[in-house]
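The structure follows.
In this view, the complex is presented without one of its protein chains, the others remaining in place.
Note that the chains take the letters A and B in the order they are written out, and that residue 1 is the start of every chain.
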Amino acid sequence: MLKKYLALLRASWQGTLEYRASILIYMLLASMPLVSLAVWLSLAADAPIGNYSSADFISYYLALIFARHMTGAWVSHELDYLIRQGLLSPLLLKPINPIHSQIAAHISDKLFRLPLVLTPIAIAALLIPGVHFDLSPLTILLFLLSLALTFAIIFVSTYCVGLLNFWITHAEAVSELWFGLRLLLGGTLAPIDLLPAPIPQLSVYLPFRYTLSFPVEIIIGRVSGGELALGFAVQLVWLAIFIALYRLLWVRGLRAYSAVGA
Amino acid sequence: MRYLILLSTFYKNALLGELEYRANFVVNVLMSGFWLFWSVFGLQIYFNHTNAMGGWSYDEALVVVGLFFIGHGYMDAFLQPNISLIGDHIRLGTLDFILTKPVNSQFLASMRTISFWRLGDILLGFGIVALALARLHVSVTWSDALIFGLMLVAAAIMLYGIWMLLVTSAFWFVRVDNITELFSAFYEAARFPVSVYRGFMQILLTFIVPIAFITTFPAAALINKLEPQYALMAVALALALFVLSAAFWKFALRFYTSASS
Partner (left out) sequence: MQIEVNHLRKYYQVHQKEPGLLGSLRSFVRRKYEDVKAVDDLTFGIDAGEIVGFLGPNGAGKTTTLKVLSGLLYPTSGSVSVLGFTPYERRSAYLKQFTLVMGQKQQLLWDLPAVETFLVNKAIYEIRDADFDAMLHELTELLNLEPLLKKQVRKLSLGERMKCELAAALLHRPRILFLDEPTIGLDVTMQTNIRQFVAEYNARWNATVILTSHYMADVVALCKRVIVINEGHLIYDGDLRALAERIAPYKLVRVDFAQSPNGHDLSAYGEVRRVDGLNVELLVPRDQTSAITALMLSELPVADLTIEEPAIEEVIGRVFANAGVEREASSVER
């Protein structure tokens, strides 16, 4: 399996380099939360908003942009394309589940982005006064762990949305819906604790926080102790739910797919 | 006149094509509803913590949101489907069919089709504008309306120019889908009055990627916030972008016909 993955990664890496121009553009795209940051900064110019000062907002959004780059997934578009064009069939003949080459492609994309994203964010963090992250080794470890889980949730859930193409022709709309809700309730538009009640309270149990906000809260040092443990527990539960959903959709979907003989 | 006939033929085709996929209509209405809710709710979140954003009240900012929808609907209906067609043409080599037709190639390539259901977003946008104006108790004079109309037309031409400039770069980069997404990302900033942004960002969004002229300034025209020089600037900018896009298209064709096989 490891050997297969290395081969897949090698191939993905070449693909990543081939599309470097596109990736640079996607990188700018993922920096869209800067708009939200700009608005919050203008609102927080005179007095802090909630318990966020201007510097807090900057720290929050820098971490968020980093997290977004490291966790993004576009796999529903990919599946949409593969299923509609009938390109999935040849992939099914290979002795490896097609999800693995997608995972490899995403990993190599993250590897490519890491230095490109980390450098400007690190420079900004050093130059802008008041920006601070909790960089103790334990926090960094927890941050990376929750970041990995966040990516897993986004990837598997988007994969599930993509699998809907087996049944419906407008899975793209579902993907848009899922994306929009994540923007709204996952911390991009505003930090979750600035959303109107009872959303912040509910967010602890809803999936949206675990598709972006949670690792960001960790690295800026806003979640600790029992909340932290609860957060990880809920994140793992959601990941398990999405994996179960994936299994179900994949098995049923293949049946539906081969039934029509596509 | 001849071009109007062509345009009506094209749009008739597009409508016929869209009627083929009825579910599209329902899905589009649902998604428009979702993003409308999203935008208004999103604006509400900010105003939960303040009562003015860059000097604009909630209802005033709502006018901007309405214009954001109008602009978005316009791009999705008139520009986006053509842009992806041009991308396909370049990738598949069918641009050759466009270039061998006795019609202006830029017209033929960029006005070929329309996404009818997205016109709904434009209507929705005008609805939001009307609602916000009613809540503001603003009475719009004829001259205000005229300037607003002028600004809208200028905005439409500007967006056309910008999109054409971007898509024309596909002659070199081949994959345009993400180039246009880049602009869409910038356009997100047009949800809010441009005065929200500060320093370099405001200049960038006003003059370099002139999205302030798409939403903020037309909105300002309606609620007596517009400084008149911006109306003139809008016309000049629209003209400049249009001419530039046409020149770039010509240049790109020259490249296409001399560099490719």
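The rule is simple: a residue touches a chain if its C-beta (ideal position, glycine included) is under 8 Å from a C-beta of that chain, and two chains touch if they have at least 3 such contacts.
In this text, all values refer to a predicted model and were calculated from it rather than measured experimentally.
Across A:10, A:84 or A:132, the single residue that touches the chain missing here is A:10.
Interface note for the absent chain: among B:53, B:77 or B:108, the touching residue is B:108. Of the residues in chain B, those that touch the hidden partner chain are 2, 5-6, 9-10, 13, 16-17, 20, 92-94, 96-97, 99-103, 108, 254, 257-261.
Please note the rule applied: only the chains that are shown with their structure count from here on.
A separation of 29 Å divides the Cα centre of chain A from that of chain B.
Across the interface of their complex, chain A is touched by residues 21, 23-24, 27, 30-31, 34-35, 38, 41-42, 44-46, 48-50, 53-54, 173, 175, 178-179, 181-182, 185, 188-189, 191-192, 196-198, 201 of chain B. Chain A meets chain B in the complex at residues 19, 21-22, 25-26, 28-29, 31-32, 35, 38-43, 49-50, 169-170, 173, 176-177, 180, 183-184, 189-190, 194-196.
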